[in-house]
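A single protein chain has been omitted from the complex, and every remaining protein chain is retained in its original position.
Right after this comes chain A.
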Amino acid sequence: MTESLAIRKFSDLANPTRFLAIAERVLPWLAGLCCLLFALGLTLAFTTEGDYQQGDTVRIMYIHVPAAWLSMMCYSVMALSALGTLVWRHPLADVSHKAAAPLGAAFTLVALVTGSLWGKPMWGTWWVWDARLTSVFILFLMYLGLIALNRAMDDPSRAARVSAVLILVGFVNIPIIKFSVDWWNTLHQPASVIRMGGPTIDAEFLRPLIVMALAFTLLFFTLHIMAIRNEIWRRRVATQRRMAARLAGRGD
(Lines give C-alpha, C1' and ligand atoms only; values in the text may rest on other atoms or scores of the structure.)
Protein backbone atom coordinates (compact mmCIF):
# COMPACT_ATOMS: atom_id res chain seq x y z
CA MET A 1 0.00 0.00 0.00
CA THR A 2 2.05 2.91 -1.28
CA GLU A 3 -0.64 5.59 -1.40
CA SER A 4 -0.72 7.89 1.57
CA LEU A 5 -3.54 7.58 4.07
CA ALA A 6 -3.81 11.31 4.71
CA ILE A 7 -7.23 12.86 4.38
CA ARG A 8 -7.51 16.02 2.35
CA LYS A 9 -11.14 15.99 1.32
CA PHE A 10 -14.23 14.45 2.84
CA SER A 11 -14.49 12.24 -0.21
CA ASP A 12 -11.17 10.68 0.72
CA LEU A 13 -13.04 8.88 3.46
CA ALA A 14 -14.72 6.91 0.73
CA ASN A 15 -11.68 4.73 0.14
CA PRO A 16 -12.40 1.55 2.13
CA THR A 17 -8.74 0.98 3.04
CA ARG A 18 -8.41 4.52 4.28
CA PHE A 19 -11.69 4.18 6.12
CA LEU A 20 -10.42 1.05 7.86
CA ALA A 21 -7.24 2.83 8.91
CA ILE A 22 -9.18 5.76 10.35
CA ALA A 23 -11.68 3.47 12.04
CA GLU A 24 -8.76 1.68 13.67
CA ARG A 25 -7.54 4.96 15.14
CA VAL A 26 -10.88 6.52 16.05
CA LEU A 27 -12.77 3.55 17.45
CA PRO A 28 -10.98 3.20 20.84
CA TRP A 29 -11.52 6.92 21.52
CA LEU A 30 -15.16 6.79 20.51
CA ALA A 31 -15.79 3.68 22.56
CA GLY A 32 -13.98 5.12 25.58
CA LEU A 33 -15.81 8.44 25.40
CA CYS A 34 -19.08 6.58 24.98
CA CYS A 35 -18.44 4.50 28.13
CA LEU A 36 -17.48 7.64 30.07
CA LEU A 37 -20.63 9.47 28.99
CA PHE A 38 -22.77 6.46 29.83
CA ALA A 39 -21.21 6.26 33.29
CA LEU A 40 -21.79 9.97 33.85
CA GLY A 41 -25.28 9.87 32.36
CA LEU A 42 -26.43 6.87 34.35
CA THR A 43 -25.01 8.33 37.56
CA LEU A 44 -26.82 11.59 36.91
CA ALA A 45 -29.96 9.72 35.95
CA PHE A 46 -30.05 7.81 39.21
CA THR A 47 -28.90 10.59 41.54
CA THR A 48 -31.19 13.39 40.38
CA GLU A 49 -34.54 13.67 42.02
CA GLY A 50 -37.58 11.86 40.73
CA ASP A 51 -40.58 13.75 39.48
CA TYR A 52 -43.06 14.77 42.19
CA GLN A 53 -45.87 13.05 40.35
CA GLN A 54 -44.17 10.28 38.43
CA GLY A 55 -41.68 9.28 41.13
CA ASP A 56 -38.88 7.02 39.99
CA THR A 57 -40.53 6.02 36.74
CA VAL A 58 -39.42 9.32 35.23
CA ARG A 59 -35.95 7.80 35.00
CA ILE A 60 -37.21 5.63 32.13
CA MET A 61 -37.16 8.86 30.14
CA TYR A 62 -33.36 8.88 30.15
CA ILE A 63 -33.37 5.68 28.08
CA HIS A 64 -36.61 6.15 26.19
CA VAL A 65 -36.13 9.63 24.76
CA PRO A 66 -32.52 9.19 23.51
CA ALA A 67 -33.42 5.82 21.96
CA ALA A 68 -36.35 7.41 20.16
CA TRP A 69 -34.18 10.28 18.89
CA LEU A 70 -31.56 7.81 17.74
CA SER A 71 -34.12 5.69 15.92
CA MET A 72 -34.94 8.74 13.78
CA MET A 73 -31.35 9.89 13.42
CA CYS A 74 -30.33 6.42 12.29
CA TYR A 75 -32.94 6.51 9.55
CA SER A 76 -31.69 9.94 8.48
CA VAL A 77 -28.13 8.60 8.34
CA MET A 78 -29.44 5.72 6.23
CA ALA A 79 -31.23 8.15 3.92
CA LEU A 80 -28.01 10.17 3.48
CA SER A 81 -26.11 6.95 2.72
CA ALA A 82 -28.85 5.97 0.28
CA LEU A 83 -28.30 9.27 -1.51
CA GLY A 84 -24.59 8.43 -1.58
CA THR A 85 -25.41 5.05 -3.09
CA LEU A 86 -27.66 6.41 -5.80
CA VAL A 87 -25.81 9.62 -6.67
CA TRP A 88 -22.14 8.68 -6.29
CA ARG A 89 -22.57 4.90 -6.58
CA HIS A 90 -20.12 4.42 -3.80
CA PRO A 91 -19.74 0.96 -2.20
CA LEU A 92 -18.97 2.46 1.20
CA ALA A 93 -22.38 4.17 1.23
CA ASP A 94 -23.97 0.79 0.40
CA VAL A 95 -22.19 -0.75 3.33
CA SER A 96 -23.13 2.18 5.55
CA HIS A 97 -26.89 1.90 5.13
CA LYS A 98 -26.80 -1.86 5.23
CA ALA A 99 -24.93 -1.73 8.55
CA ALA A 100 -27.20 0.96 10.00
CA ALA A 101 -30.50 -0.87 9.47
CA PRO A 102 -30.16 -3.46 12.28
CA LEU A 103 -28.90 -0.73 14.64
CA GLY A 104 -31.89 1.42 13.83
CA ALA A 105 -34.23 -1.50 14.38
CA ALA A 106 -32.61 -2.15 17.77
CA PHE A 107 -32.91 1.50 18.89
CA THR A 108 -36.53 1.62 17.75
CA LEU A 109 -37.27 -1.56 19.63
CA VAL A 110 -35.66 -0.10 22.77
CA ALA A 111 -37.75 3.05 22.40
CA LEU A 112 -40.94 1.04 21.94
CA VAL A 113 -40.27 -1.32 24.84
CA THR A 114 -39.23 1.36 27.31
CA GLY A 115 -42.13 3.52 26.19
CA SER A 116 -44.47 0.64 26.82
CA LEU A 117 -42.95 0.06 30.27
CA TRP A 118 -43.34 3.76 31.04
CA GLY A 119 -46.87 3.84 29.65
CA LYS A 120 -48.15 1.13 31.94
CA PRO A 121 -47.77 3.08 35.22
CA MET A 122 -48.43 6.52 33.67
CA TRP A 123 -51.21 5.96 31.15
CA GLY A 124 -52.50 2.71 32.63
CA THR A 125 -51.93 0.78 29.44
CA TRP A 126 -49.03 -0.92 27.66
CA TRP A 127 -50.01 0.30 24.24
CA VAL A 128 -52.39 2.76 22.64
CA TRP A 129 -52.89 3.33 18.93
CA ASP A 130 -51.81 6.91 19.22
CA ALA A 131 -50.22 8.69 16.25
CA ARG A 132 -46.70 8.85 17.68
CA LEU A 133 -46.67 5.24 18.85
CA THR A 134 -48.14 3.96 15.62
CA SER A 135 -45.73 5.89 13.41
CA VAL A 136 -42.74 4.66 15.42
CA PHE A 137 -44.09 1.12 15.15
CA ILE A 138 -44.29 1.61 11.38
CA LEU A 139 -40.67 2.79 11.44
CA PHE A 140 -39.76 -0.46 13.20
CA LEU A 141 -41.58 -2.50 10.56
CA MET A 142 -39.82 -0.55 7.82
CA TYR A 143 -36.42 -1.28 9.33
CA LEU A 144 -37.27 -4.99 9.40
CA GLY A 145 -38.57 -4.87 5.83
CA LEU A 146 -35.37 -3.16 4.67
CA ILE A 147 -33.24 -5.77 6.40
CA ALA A 148 -35.30 -8.53 4.78
CA LEU A 149 -34.98 -6.92 1.33
CA ASN A 150 -31.23 -6.51 1.68
CA ARG A 151 -30.80 -10.12 2.75
CA ALA A 152 -33.04 -11.41 -0.05
CA MET A 153 -30.64 -10.46 -2.85
CA ASP A 154 -27.38 -12.18 -3.68
CA ASP A 155 -25.59 -9.33 -5.40
CA PRO A 156 -24.63 -6.83 -2.67
CA SER A 157 -24.36 -3.77 -4.89
CA ARG A 158 -27.73 -4.31 -6.52
CA ALA A 159 -29.32 -5.04 -3.13
CA ALA A 160 -27.85 -1.77 -1.88
CA ARG A 161 -29.16 0.31 -4.79
CA VAL A 162 -32.62 -1.18 -4.60
CA SER A 163 -32.92 -0.78 -0.85
CA ALA A 164 -31.60 2.77 -1.19
CA VAL A 165 -34.65 3.62 -3.29
CA LEU A 166 -36.92 2.15 -0.66
CA ILE A 167 -35.10 3.98 2.14
CA LEU A 168 -35.64 7.29 0.37
CA VAL A 169 -39.33 6.56 -0.22
CA GLY A 170 -39.77 5.51 3.40
CA PHE A 171 -38.21 8.77 4.56
CA VAL A 172 -41.68 10.37 4.39
CA ASN A 173 -42.33 8.65 7.70
CA ILE A 174 -39.68 10.66 9.58
CA PRO A 175 -41.45 14.05 9.45
CA ILE A 176 -44.69 12.23 10.25
CA ILE A 177 -43.12 10.84 13.43
CA LYS A 178 -41.62 14.20 14.37
CA PHE A 179 -44.81 16.19 13.91
CA SER A 180 -47.35 13.49 14.79
CA VAL A 181 -47.71 14.94 18.28
CA ASP A 182 -48.48 18.38 16.87
CA TRP A 183 -50.77 17.35 14.02
CA TRP A 184 -52.96 15.00 16.00
CA ASN A 185 -54.25 15.48 19.49
CA THR A 186 -52.70 12.46 21.10
CA LEU A 187 -51.91 10.83 24.40
CA HIS A 188 -48.19 11.07 23.79
CA GLN A 189 -46.94 14.44 25.01
CA PRO A 190 -45.66 17.01 22.52
CA ALA A 191 -41.98 17.81 22.15
CA SER A 192 -40.58 19.45 25.25
CA VAL A 193 -36.84 19.65 24.59
CA ILE A 194 -36.27 20.57 20.95
CA ARG A 195 -38.88 23.22 20.32
CA MET A 196 -39.21 26.89 19.48
CA GLY A 197 -38.73 29.08 22.52
CA GLY A 198 -36.42 26.74 24.43
CA PRO A 199 -37.06 23.57 26.35
CA THR A 200 -39.99 23.46 28.76
CA ILE A 201 -38.43 20.63 30.69
CA ASP A 202 -36.76 21.43 34.02
CA ALA A 203 -32.96 21.67 34.08
CA GLU A 204 -32.93 18.96 36.73
CA PHE A 205 -34.15 16.46 34.14
CA LEU A 206 -32.56 18.12 31.15
CA ARG A 207 -28.96 17.62 32.26
CA PRO A 208 -29.00 13.80 32.50
CA LEU A 209 -31.14 13.64 29.40
CA ILE A 210 -28.63 15.59 27.30
CA VAL A 211 -25.72 13.52 28.61
CA MET A 212 -27.59 10.30 27.86
CA ALA A 213 -28.52 11.54 24.41
CA LEU A 214 -24.86 12.27 23.68
CA ALA A 215 -23.90 8.86 25.03
CA PHE A 216 -26.49 7.16 22.83
CA THR A 217 -25.31 9.09 19.78
CA LEU A 218 -21.72 8.04 20.41
CA LEU A 219 -22.89 4.48 20.97
CA PHE A 220 -24.60 4.55 17.61
CA PHE A 221 -21.56 5.89 15.80
CA THR A 222 -19.25 3.42 17.53
CA LEU A 223 -21.44 0.47 16.62
CA HIS A 224 -22.04 1.82 13.14
CA ILE A 225 -18.33 2.19 12.37
CA MET A 226 -17.69 -1.26 13.80
CA ALA A 227 -20.48 -2.73 11.68
CA ILE A 228 -19.17 -1.03 8.54
CA ARG A 229 -15.70 -2.35 9.29
CA ASN A 230 -17.01 -5.88 9.79
CA GLU A 231 -18.97 -5.70 6.55
CA ILE A 232 -15.90 -4.53 4.61
CA TRP A 233 -13.88 -7.36 6.10
CA ARG A 234 -16.66 -9.82 5.33
CA ARG A 235 -16.72 -8.76 1.70
CA ARG A 236 -12.95 -8.95 1.43
CA VAL A 237 -12.97 -12.47 2.86
CA ALA A 238 -15.68 -13.46 0.39
CA THR A 239 -13.68 -12.00 -2.52
CA GLN A 240 -10.50 -13.74 -1.40
CA ARG A 241 -12.36 -17.03 -1.04
CA ARG A 242 -13.65 -16.65 -4.56
CA MET A 243 -10.17 -15.90 -5.85
CA ALA A 244 -8.74 -18.85 -3.96
CA ALA A 245 -11.40 -21.12 -5.40
CA ARG A 246 -10.60 -19.88 -8.90
CA LEU A 247 -6.88 -20.43 -8.37
CA ALA A 248 -7.46 -23.90 -6.93
CA GLY A 249 -9.52 -24.79 -10.01
CA ARG A 250 -6.67 -23.66 -12.25
CA GLY A 251 -4.07 -25.62 -10.29
CA ASP A 252 -5.54 -29.01 -11.21
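Annotations
Everything below uses one rule, namely that a residue touches a chain if its C-beta (ideal position, glycine included) is under 8 Å from a C-beta of that chain, and two chains touch if they have at least 3 such contacts; residues count from 1.
Convention: contacts and distances are computed from a predicted model.
A single chain of the complex does not appear, and UniProt lists its protein name as "Heme exporter protein B", one of "Cation/acetate symporter ActP", "Sugar ABC transporter ATP-binding protein", "ABC transmembrane type-2 domain-containing protein" or "Heme exporter protein B". Contact with the chain not shown here comes from a single listed residue; of A:109, A:162 or A:214, that residue is A:162.
The omitted chain makes contact with just one of the residues A:141, A:174 or A:210: A:141. For chain A, the residues touching the chain absent from view are 86, 134, 138, 141-142, 144-146, 148-149, 152-153, 158, 161-166, 168-170, 172-173, 176.
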